[in-house]
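Got a structure for you, written out below as structure tokens; questions coming shortly.
Here the complex is missing a single protein chain, while all its other protein chains stay put.
Let's look at chain A:
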Amino acid sequence: MHRKSTGYLFVLPALLVLGMLIAYPVAYTGLLSVTDNQGNLVGLDNFRAILGARATPTAFFNTLWWVVGSIVFQVVLGVLTAILLNQKFRGRAIVRSVTLIPWVVPGIVAATTWAWMLHTEFGIINYMLTAPGVLEEPVGWLTNGSTVLPVMIAINVWKMFPFVAIMVLAGLQSISNDLYEAARIDGASFWEEVWYVMLPQVRPVIVAVTLLLVIWALNHITIIYAITRGGPANRTLITPIQIFRTAFESVQFNQAAALSVMFFAVAITVVFFYIRTTAGNAGASK
């Protein structure tokens, strides 16, 4: 009894800080979502209003594209890179470090740099594509409605695939060399080694990393907001940016809170799966 209460005493400060920083904002958001800007209870009016807004379904489908597109390419490119970096070749240490650069560069710096490089008239990308004649005329990467979301996804993939690569590489390095040799003696080609030995062994890592990436893609603001703010014509408006803009640009905190609450429900489901998966792995590995 005595020892237990002493324990609570020790975690109390941390619990207080957590309570103020997390529980209070969450609870307050919940309260905002069912009140108007005078603080009167209005039931589900805010939910109705925001769900009725024209931007909401657009943002929903943009978010879907954004998350699925980002995750698929981040995981595929990350895993392939990890497999490559796990091979023995000259200069491997340097290539490994260089691969990490996008992940290390601050998001806002990366976004600004990409915005310059993608500029229709002065950007280096259009210059490099038009000068040798690959493209007839410059493409408005960030202004053309059909290219802008794919470009955002590409930048996000570029930013995050090193993270996948490094995590999967760590997993690959923990595979005993004997297993590869056994597979080679059993007659496996390189891609059969990848498919039958490497991937099954790093599957738990890939699952955990994928769920993390989903959470991060769902929460994403930096790159898109810094480059397009959701435009042009809401083509890159994803739900977190819609929430942000509803709250701080349109100053409709109550509707933003209502959208947040719904979004929170989705995000918490993913987090739940993440925790269950990673906890399951920890249990299974020993």
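Please note the rule applied: a residue touches a chain if its C-beta (ideal position, glycine included) is under 8 Å from a C-beta of that chain, and two chains touch if they have at least 3 such contacts; residues count from 1.
Simple rule for what comes next: contacts and distances are computed from a predicted model.
Chain not shown in the complex: UniProt lists it as "sn-glycerol-3-phosphate ABC transporter ATP-binding protein UgpC", one of "sn-glycerol-3-phosphate ABC transporter ATP-binding protein UgpC", "Serine/threonine-protein phosphatase", "Dihydroorotate dehydrogenase B (NAD(+)), electron transfer subunit" or "Spore coat protein JC".
Screening A:179, A:194, A:215 or A:270 against the full complex identifies A:179 as the residue touching the chain left out.
Checked against the full complex, the one of A:196, A:216 or A:244 touching the unshown chain is A:196. Where chain A meets the missing chain, the touching residues are 176, 178-179, 181-188, 192, 196-197, 200-201, 203.
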